[in-house]
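Presenting subunit A:
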Amino acid sequence: MIIIVSVLIIIMLAAAVAACIFKDLLSATIASCMVSLIAAVLFFFLQAPDVAMAEASIGAALVTAVFVIAIRRTRRYEE
Partner candidate 1 sequence: MSLEILLAIAYGGAFLTYFSGKISQGLRDGAAVLLSLGTVLIVSSFYNVPAASVLYEGFLGLSLVLRMNSLAWFFAIAIVSFNALCVIYSLAYMKDRNEKDYYYFMLLLINAAMLTIVLSGDLVTFFIAWEIMSWATFLLISYNRNGALQAGIKYIVLSLIGSMCMLIGILSVYTSFNTLNISELSGQLTTASAGYKLFLLIIFSITFGIKNAVMPLHTWLPDAYTESPTPFSAVLSGMLTRMGVYGFLVILFGIVGIKSVLTLGSGFISYTKTMAWLGAITIVIPTFIAMLQNDAKKLLAWHGIGQGGYMILGIAFGTSLGMAGGIFHTLNHAIYIVLLFLSVGAVEYSTSGIRDLNSLGGLFKKMPIAFLGGFLGISGLIGVPLTNGFVSKWLIYKTLILENAPFLAFAALLGTWGTILSVYKFLHNLYLGQIPEKHKNIKKTPLAMQVPIVILSFAIILFGIMPGLPLKVINSINVAFGFSPLDVNLWGVVSEAGTLNMLNIFTALIVFGAIVWGIFRISRPATLTDQYDNYAAGAAIPKDKYHYTVEYYAPFYRMVKPFLKDIFDLLYQKVARANDFLCDNIRKIYTGYVGNYVMYIVFFMAFLIFIQLKWSVF
Partner candidate 2 sequence: MSFLQNYAYYTGAFGLILIGLFIMMTKRNYIKIIIGLSILETGVNLFLIAVGYISGGTAPIFSRSGITAEKMVDPVPQALVLTAIVIGVAVLGMALALAIRLHKHFGTLNLLEIREQRW
Partner candidate 3 sequence: MNEIMNLNPVLLIAVPIGLAMLVPILGLMSSKIVKWVPVVGFLFNSVVSLAVLPRVLNQPIIVKIAGFAPPFGINLVAGPVGMFLAALIAVSGFLVAVYSLDYIHEGAAEKYHILFLLLLSGATGVVLTGDIFNLFVFFEILCISSYALVAYLGNRSGIEAAVKYLIQGAIGSSLLLIGIGLLYGQFGTLNMADLAQNITSFSEPSVFVPMILMVTGLGIEAAIFPLNAWLPDAHSSAPSSISAVLSGIAIEVGLYAVIRVVFTICHVTGSFFVFLVAIAVVTVLIGEMSAFGQKNIKRMLAYSSIGQIGLILFAFSLATEFGVSGGLFQMLSHTLGKVLLFLSAGYMIYRTGSMEISSFEGVGKKMPWTALFFTIGTLSIIGLPPFAGFSSKFLIIKAALAKGDLLYILLMGIVLLGTVIEGTYFFRVVQVIYFKESNNKTEPEGPPVSGLISMSVFAILVVLIGLFPNAILKILTTAASELLNNLEYIRSVLG
């Protein structure tokens, strides 16, 4: 169990670092979406199903949608 959690956390941190590194904002957004998703899974492991639901639907889905819309309306690449 703890191994799975650790792997998830490592993936999550890697996704966060990737969000930091990517010059393409869309990719960075997807990476941060992934952070949120894995966080939602971790919430579930931490016996917080309510929060997991909220994080998955709000943090991962809606926020990402908002990001994508905003990037569409501005510019895609970091200069």
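Candidate entries met the following condition: all candidates are chains of the complex that A comes from, given by their letters.
Here, contacts are C-beta pairs under 8 Å (C-beta built on N, C-alpha and C of every residue); 3 or more make two chains touch, one makes a residue touch a chain; residues count from 1.
Quick caveat: nothing in here was measured; it's all calculated off a predicted structure.
**Q** Please find, within this complex, the candidate from 1, 2 or 3 that touches subunit A.
**A** 2
**Q** Would you pull the subunit A residues touching candidate 2 in the complex into a rising list?
**A** 2, 5-6, 9, 12-13, 16-17, 19-20, 25, 28-29, 32, 35-36, 39, 42-43, 46-51, 54-55, 58-59, 62-63, 66-67, 69-71, 73-75, 78-79
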